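The complex appears here minus one protein chain, its other protein chains still in place.
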Amino acid sequence: MVQSNRTMKAAVFVEPGRIVLTEKPVPRVGPRDALLRVTTTTICGTDVHILKGEYPVAPGLTVGHEPVGVIEELGDAVQGYEVGQRVIAGAITPCGQCYPCLGGAQAQCGGKAMGGWRLGNTIDGCQAEYVLIPDATANLAPIPDGLTDEQVLMCPDIMSTGFGGAESGRIKIGDTVAVFAQGPIGLCATVGAKLSGATRILTVDGVPERLAMSRALGADLTINYTERDPVEAILQATGGRGVDVAIEALGTQATFESCLRVLRPGGTLSSLGVYSGKLTLPLDAFAAGLGDHTIVTTLCPGGKERMRRLMNVLASTRADLRPLVTHRFPLDRIEEAYELFANQRDGVLKIAITP
Amino acid sequence: MVQSNRTMKAAVFVEPGRIVLTEKPVPRVGPRDALLRVTTTTICGTDVHILKGEYPVAPGLTVGHEPVGVIEELGDAVQGYEVGQRVIAGAITPCGQCYPCLGGAQAQCGGKAMGGWRLGNTIDGCQAEYVLIPDATANLAPIPDGLTDEQVLMCPDIMSTGFGGAESGRIKIGDTVAVFAQGPIGLCATVGAKLSGATRILTVDGVPERLAMSRALGADLTINYTERDPVEAILQATGGRGVDVAIEALGTQATFESCLRVLRPGGTLSSLGVYSGKLTLPLDAFAAGLGDHTIVTTLCPGGKERMRRLMNVLASTRADLRPLVTHRFPLDRIEEAYELFANQRDGVLKIAITP
Amino acid sequence: MVQSNRTMKAAVFVEPGRIVLTEKPVPRVGPRDALLRVTTTTICGTDVHILKGEYPVAPGLTVGHEPVGVIEELGDAVQGYEVGQRVIAGAITPCGQCYPCLGGAQAQCGGKAMGGWRLGNTIDGCQAEYVLIPDATANLAPIPDGLTDEQVLMCPDIMSTGFGGAESGRIKIGDTVAVFAQGPIGLCATVGAKLSGATRILTVDGVPERLAMSRALGADLTINYTERDPVEAILQATGGRGVDVAIEALGTQATFESCLRVLRPGGTLSSLGVYSGKLTLPLDAFAAGLGDHTIVTTLCPGGKERMRRLMNVLASTRADLRPLVTHRFPLDRIEEAYELFANQRDGVLKIAITP
Partner (left out) sequence: MVQSNRTMKAAVFVEPGRIVLTEKPVPRVGPRDALLRVTTTTICGTDVHILKGEYPVAPGLTVGHEPVGVIEELGDAVQGYEVGQRVIAGAITPCGQCYPCLGGAQAQCGGKAMGGWRLGNTIDGCQAEYVLIPDATANLAPIPDGLTDEQVLMCPDIMSTGFGGAESGRIKIGDTVAVFAQGPIGLCATVGAKLSGATRILTVDGVPERLAMSRALGADLTINYTERDPVEAILQATGGRGVDVAIEALGTQATFESCLRVLRPGGTLSSLGVYSGKLTLPLDAFAAGLGDHTIVTTLCPGGKERMRRLMNVLASTRADLRPLVTHRFPLDRIEEAYELFANQRDGVLKIAITP
């Protein structure tokens, strides 16, 4: 069970501003773990927060939480898998056996906020040649035949989070939905809203390429906020009625507030963004607390059942998220990839990293 | 169908600081209305906001939205009632027939925020000898035999709102619940939480009498915030775990924020307060938007089905809210009652006003 | 307000086996009614039950409950509409103001089973030149510009019922769903399942044309039960796992039982059929009552908010149900249309009847 002293390449947080590719030992497999040989992974907006020091992690930690790979080794207590299987694991890896997990709050595993987010946060992540998946029985999801690495690369985080925004909004057939920000997560929220039965989807961003992608993925009306006020545009498009569900996919005061301003009384604000600084509720739009509003936040749902379902969506061709992969880099050049992604250059949405 | 030119006494908003008892014509009954002879009513915290000019209404408006009375006259299109029946109507009087009502958002009737609140807000209210109930078919709820005016006086607003806070929190059997503020609505939220299966209820207030009442009505632990920090006390009492549901029943930044601070990841903040000024979300307690939190606001549910259910609770003796009526005044002395209630003198909770 | 003694043509139930076109007075408008000039209507499977005497109605009753028309006259208490507007009304016309309606059980209006179904059941229906819509304020739904009569003709019953089957099943993104029977309602259930996020839809029927239509509308796999056992086929296609939701759209012991047999433990059987004779639960498939199964039945949701939402689905082009209209007849030849429809000749799905 003990790994030899092999080493591997891994992208490691050193200090604010520096994530570097370095050599580390290949991790040793505990009884409930699985070791994956990573075949494809990607960089998330959260990784950029880590890079910038806005979200603190321990120096020396391998970053990355979106693994696609092949099972290299299985812990003694892990059952139902074989070495060599192609699998993914979610960004959130719940244990399935603690009080919150058994109560349905798997992303808050262990009872601490964000407790289910371990990869690249509290334990080594997957921007590396190998990654250890904790509680592997609950987290390894075999990839159905016919799906490529790049197709399922969206499942561990982007798609699970974006769809989660639509699901937490409890969208019903015939709903009108607004989505603020059309980066990778916002685009997935748009797709999730469409799959949930929204019949009118209004999306907002400032980048024409993203709005074009938004339209291609299901938006009925796209609004470039650099050209017109999105609140006004949405209220006008809905005849003053507002939307049933507004999804926030950026994490700023402006987008959060705009969501409330376009929401009908009794509507739901489904928030996906990571906020910093200060977040204020505009009391006029919030009807001073009397508008029967719901505000719900969603951390990327994880676990193998979630991954199975998301891969089913792709296998069924109900959604095709391949266009989100705009760039490809080998792991060797991951520092370059970070530079590109952090600066949002060259129309980048998601970068496939291959060790 | 046309009322003679009879007049009646009514408490009328004149200008900020002045609600006066005056003479007004008895209202004329339209086809969908019912005229009630008011036998008991009460003053709400919202009426005090109106008095102070913090919540604007039209000068000359009769205030009050908690009617208990006897049917005096019925419009032509109103069916299923008889003159002389004892009835109540909710503070919120939904039409039942508009898009939001049919979609389940009855308190937001008509699609405007708080649209269902008409009595004493957009039409004359019930601190008067007579009151017109709009859309009477949807709103008149006959009082079961054996219940007194004072018993059912809590149904139109206090009990419906407080219970609504518990219901919107989706309390489950075995939940731990905190309720911030134990005024009339907070006390009803405590009762509602108990009826919903909460097995540990922690309540917070600064008035010893209210905390004593809170214990009598179901609180397991009461915390006087003038003596100890309620957030600390609740976290300690729950072993650091926090509560499943936190109910805000005051409408201040401090209580709203404390609710979030005692909430477990994945928990629900059920907000009942009317906020003014500025409302800020503390990002640490809000887990930067990643804690799977739900924040839900509830405007007093109305309509006759709601009133029927609440009166059933009283008739079943599952809850006895009579202790909430601490004072009694005739309508003639309502200005005095306002003075007492607005200044929270003499341990006042609710005042029964009898025309 | 009183209609002159004009007469109109109407299809009237005379006795089992006989629905005949006859002359009747144009109805008189009461205060809460609206009179529609019917422009298009259709025949439902339930009408055939009426024709055959299997579902009893009063002799002399005008049948039909799927009206598309133009407002001819409005009762005094009806607000928010204009004579000349194009509208539809649902097959179910809830009052919106009784206890069950206010409690959310609008199809069971008045508290009697199926109480919301009035048109062509307890009051005159719409297979006529004119029809009276009761509680018009709650039931008239203006047709958005750009939608034809034939497009919205599916909304009052077929689409509302079929979609209701998907909604009551609480289909989630990634679910596998089976639909038994692909007549008009089953086909709409297939569309509703797809709009709700089902990523694998398996449908069953015995008519090749219906299965072809099913595939065109969203089924991933169609099973002709005359060629292979559908239970076996579905279990095989799901690797023995069964489906998350099974929708029954016929009303027979065989289809009901098959639904249970393909359902995974914890799954939901959503039943739309009208059963006659005897209905037995197979205890093996029902796990003797220990399988955490849910069986839910749905009567066509009505009311103008429902109709508004369904028309939005069509306006958004998320679904195109026009192919369901396979035949067209003038009202004058409705007896012929009944003959065709009752005998399911000539590949008939729905017949547009135009007065």
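Just so it is clear, A, B and C label the chains in written order, and each chain counts residues from 1 on its own.
Criterion: a residue touches a chain if its C-beta (ideal position, glycine included) is under 8 Å from a C-beta of that chain, and two chains touch if they have at least 3 such contacts.
All values derive from a computational prediction rather than experimental measurement.
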Residue among C:Leu147, C:Val207 or C:Ile295 touching the omitted chain: C:Ile295
Contact partner of the left-out chain, one of C:Gly266, C:Pro330 or C:Gly347: C:Gly266
Option from B:Arg18, B:Lys172 or B:Lys278 whose C-beta touches the chain left out: B:Lys172
Touching residue (missing chain; options C:Leu51, C:Ala107 or C:Val179): C:Ala107
Hidden partner interface residues of chain B, rising order: 163, 166-167, 172-176, 192, 195-197, 199-200, 220, 308-310, 312-313, 315-316, 318
Positions on chain A contacted by the hidden chain, ascending: 31-32, 76-77, 94-104, 106, 135, 137-138, 303-306, 308
Residues from chain C at the interface with the omitted partner, ascending: 100, 103-105, 107-108, 111-115, 241, 251, 264-266, 271-281, 283, 286-299
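As a working rule, only the chains that are shown with their structure count from here on.
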Chain B, residues touching no fewer than two other chains: 100, 103-104
